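All protein chains but one are shown in place.
Presenting subunit A:
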Amino acid sequence: MTSNPNQDLTFFKPNSIISDDIINSNNAYLSVITNTQGVLSNWLINSLIENSLQGTANLINRDLTKKQLNRTKVTYISFTNNKEFYVKNLKRNGIDVNFNQNFEFIDYFTNLFINKIKTDEDIPKLFDMKLDPKTVLFVENPEILLYSTNLSSNRLLSHILSLSKQCAQTFIIASKDLIDMENTTNDPQDLGFKLHDFLTKLYHRSIMNINLQPLKTGRAKDITGSLTVSKGSIPSNDLIEKEYVYNITKDGNLKIYYR
């Protein structure tokens, strides 16, 4: 018997965050998570990693309590944080990734522009890797390459798709702060345009788009922000399009409400 989740986060029917169908599928799915200043998505990422590794999502869905050992592998590529950041944060989700063999962290943050990228020719090497087909891949803030090198949005997209094709599910996490709809330009060298172009093309290859944004009415003491789940261009009958609001307290407690 399946129970109806009460004010919990659910992305796919029936009541799942990353569904078994996606993990066991032969297709490669891509999802995009965008956030803005003031409503960063680290809490959501931690829960997605938890759900990938062991099937639970204690903080965002109280019905997903059944632990599944070795559910899937997780590869995390970050351009803005080091492994220690995730080790510390994931402890709250009951996971010590230091001792989890299914978790692999690829640090493209520490000394990225000192050791790893000396010229633009070094960029393709970053994406030259082999992944297990049953992997959930996270790529955090790859857009930093668009800002700091001469890499075009198309080239970055092709690098990411080359990785995405290898694994079951890919989450691209990006900040939307640079996108200013009022002052759009078509200058391919403009940083805002590069990001806009990159994200638009990602949306056209995704199954699910998650957007976090602050309340339009301004800051509230009991609501941190809103989270919108919407379909991408890849059709899915199981995806639940919905809007939520959520509240995070200083001690890390999280509460989700339907909007």
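Quick note on the criterion: a residue touches a chain if its C-beta (ideal position, glycine included) is under 8 Å from a C-beta of that chain, and two chains touch if they have at least 3 such contacts; residues count from 1.
Heads up, the rule we're going with is that contacts and distances are computed from a predicted model.
Visitor: Among "KLLA0E18899p", "Ribosomal RNA-processing protein 42", "Elongator complex protein 4" or "beta-aspartyl-peptidase", find the name that the UniProt record gives to the complex chain excluded from display.
Guide: Looking only at the record, the undisplayed chain corresponds to "Elongator complex protein 4".
Visitor: Of the listed residues A:N70, A:S148 or A:S162, which contacts the missing chain in the full complex?
Guide: Hidden-chain contact among the options goes to A:S148.
Visitor: Looking at A:Q7, A:N24 or A:N111, which makes contact with the chain not pictured?
Guide: Of these options, the touching residue for the absent chain is A:N111.
Visitor: Which of these touches the unseen chain: A:K66, A:K130, A:K216 or A:K250?
Guide: For the chain that is not drawn, the touching residue is A:K250.
Visitor: Take the complete complex as the reference. Which residues in subunit A touch the chain that isn't displayed?
Guide: Within subunit A, the residues touching the omitted chain are 37-44, 80-82, 84-85, 89, 109-114, 117, 144, 147-150, 175, 177-178, 180, 183, 190-192, 214, 219, 224-225, 248, 250, 252.
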